[in-house]
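One protein chain is absent from this view; the other protein chains keep their places.
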Amino acid sequence: MTVENNKSIDNELNSKFKLFSLSRVMAIAMNTFTQLVRMKVFYFLLIFSVLIIGANVLFLNFTFEQELKILQDVSFGAMTLFASIFSIVGTALLIPKDIEDRTLYSILTKPVPRFEYLVGKLLGILFLVAVSLLLMSILFFAVLFVRQHGILAEEINQMRGQPSQEQISSLREDIFAQGLRLELINGVVAVFLKAAVAAAIALVVSTFASSTLFTIIVSLVIYFIGHAQSMALNYYFPEGDMHGALQRFIAGIVAIIFPNLQIFNVVDGIVSGQSVPMSLMFRLTGLTGFYLFIYSFVSWVIFAKKEL
Amino acid sequence: MSKDLPTAVQIKNLTKIFPLPFRKEKVVAVDNLSLSVKPGEVYGLIGPNGSGKSTTMKVLLGLISATSGSSTVFGMSSTETASRGSVGFLPENPYFYKYLTGAETIAFYGKLCGLKRKAIKERTSELLNLVELEGARDRRLAGYSKGMLQRIGLAQALVGRPKLVVLDEPTAGVDPAGSRKIRDLIMQLKEQGITVILSSHLLEQVQEVCDRVGIIFEGKLVREGSLKKLIEIEDQTEIVLENAGSDLLKKISDLVNQESGVNLVRSGRPRTTLETLFLKETGGDSKDARNDS
Partner (left out) sequence: MILAILVVFGFLRIPFESQTEQKLKDLGFRDWVPNMSAREQLTQASFIGAIGGFRSLVASIYDLRAHEAFRDKDWGSVERFRKVTTSLQPRFAKHWDLAAWDMAWNAYAYYRSKSEFSKDDLELWRIEKMIMPSYLEKGLSFAKEGAKWTPESYRLPMVIGDIYSQKYNNPKLASEWYFKSSQAKDAPTYIYRAYATQLAKCVGMEEEAYEVVSNLYNDGKLRTLTLHRDMERLEGYLVNELVQAKSIDELKTMVRKEKSKYIIHEAIATYYLEEENNISLAIDAYRELLKNPKAPDFYRRKFALLIAKDPANQERAYKLLKKMYLSSPQIFRRVDLIDLKKLESELNIPTKEKLIKSEDSNKQ
């Protein structure tokens, strides 16, 4: 090694310590991502493929609306499931494991603020979720594309006589309206946003929980309450319903403390053909950012004081 | 911290109390402990398991906070993240991400120290060479032996060119040959003028490399000083004679009895301890793998 090289290393090392460094965060994020990838999580794609191809083969005898809908339902269902599982289990698996294995010692005794460690982990998980959703989307869209053309050909085949160009185009319009469309991307984004909030929940839990199992269970409970709490909110701001003061109080507390995950459920509407305006997608994205920020902050407050 | 004599590590009146969950009692892990380490020194913390060595190190490294007292590294408080910029730490029984290869591990920690891509590449080769893991560079840590893990841990600790290296039980659980290698590496660090703090519950290890030693017992620093001085029993003098007949011994005993205030404590054949014997026969290595929590 030359003297010059040595100097450059020294310069890098001696440069003033930064309170927040993106490269450190990215190093942790990429490390987390690599870790999950090498844990062979992407085998789930096989399951996903089996599911959507299975959904296709099983329901060939149904009307094309049913077939396309089931394909979308199964795909979105599997995507929601996988994304949420990755978010919660991934976060719950990695942070307590770092503590248990004392890997955290060697990381935090480097000039790495604890906040960066948390943000890095969260970003790593989100990156994994994003990549897996991307892969699933590609698979899903490809199958949908192939099926809608297949269905069109089958339907034309089943028509009596020689169908007119007009009949074909109206059929095509009917089928494609239920097939591959831009709106589906919004659905995938919404699935991602919900999973991101779930990951942030698991992050908070894992900073005070000591075991993986505890983190997973508590996060799942919060995840579930997060879905049911909009019902609670309905009681809190009743629409003509009369409820006891105590009930309303409790429902209000639940609504205030727990996240509202129901709000991200737009996939059902998208599958039945409705569209989400861009402004609403921005709203949901902003809300997710808000959640991520607050939950990262809360987990930092807990984690900063944690005795390791 | 005195101004004319810059210290590498200064711990002042450190106390750490762990509350026990669901109980009223508390555990005092470290009790009003003070110590300082000069730059370039190799300092050994020794004491039995649970005596507070690890706790002291954790406070020094900012992993836990002190209940009272202070701890500084090169003048910077341990509570500041920036103080870790000049420190390298090898935890006890280090466990790294086993899915990473040796080179990736060093690179990862290099990035955390703020190194750039090119510097990381050079530093990785350099360190793997130093700890003699060049051959295992692209193997995942899952396949490393304990000694190899210890050495990759040391390399990881050195990636940021620290001025202070903290080693917690560096040879625990490592086979004799590996243990020897690690000791050599510590000597190399010493030559480079790097300050080293190491903890151990094996006196023999400490003896070979340390300039100064502190003995911790039940959270208190009971003795501190240079190794030679510590081992001396100040008010006793030992005479070992070869081929002495019983007559001579009688004479000596009488002579001693004539002096007032002097007692003959014991006489007889000197015995080596089993440990010393063992270490002597096995070339100074220890197979002891007990852990200190």
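For clarity, chains are labelled A and B in written order, and residue numbers in each chain start from 1.
The definition used in the following text is that a residue touches a chain if its C-beta (ideal position, glycine included) is under 8 Å from a C-beta of that chain, and two chains touch if they have at least 3 such contacts.
Being a predicted model, the structure only gives us computed values, none of them experimental.
Undergrad: With touch as defined up top, name the shown chains that contact the chain not shown.
TA: A
Undergrad: Hey, which of A:V74, A:L118 or A:A251 is the one touching the hidden chain?
TA: That would be A:V74, which touches the missing chain.
Undergrad: Out of A:I52, A:A251 or A:V267, which touches the unshown chain?
TA: A:V267
Undergrad: Can you list, in ascending order, the subunit A residues touching the missing chain?
TA: Subunit A touches the missing chain through residues 59, 62-63, 65-66, 69-70, 72-74, 76-77, 80, 164, 166-167, 170-171, 173-174, 177, 194, 224, 227-228, 230-231, 233, 237, 255-257, 260-269, 271-274, 276-277, 280, 283-284, 287, 290-291, 294, 297-298, 301-302.
Just so we're on the same page, only the chains that are shown with their structure count from here on.
Undergrad: Can you name the residues of subunit B that touch subunit A in the complex?
TA: Touch list, subunit B to subunit A: 18, 58, 61-65, 81-82, 84-85, 87-91, 93-97, 99-100, 104, 108-109, 111-116, 118-119, 122-123, 126, 153, 156-157, 160-161, 166.
Undergrad: Over in the complex, which subunit A residues touch subunit B? Could you list them?
TA: Per the touch definition, subunit A meets subunit B at residues 1, 5, 8-10, 12-13, 15, 17-18, 21, 23-24, 27-28, 31, 34-35, 38-39, 101-103, 105-114, 305, 307-308.
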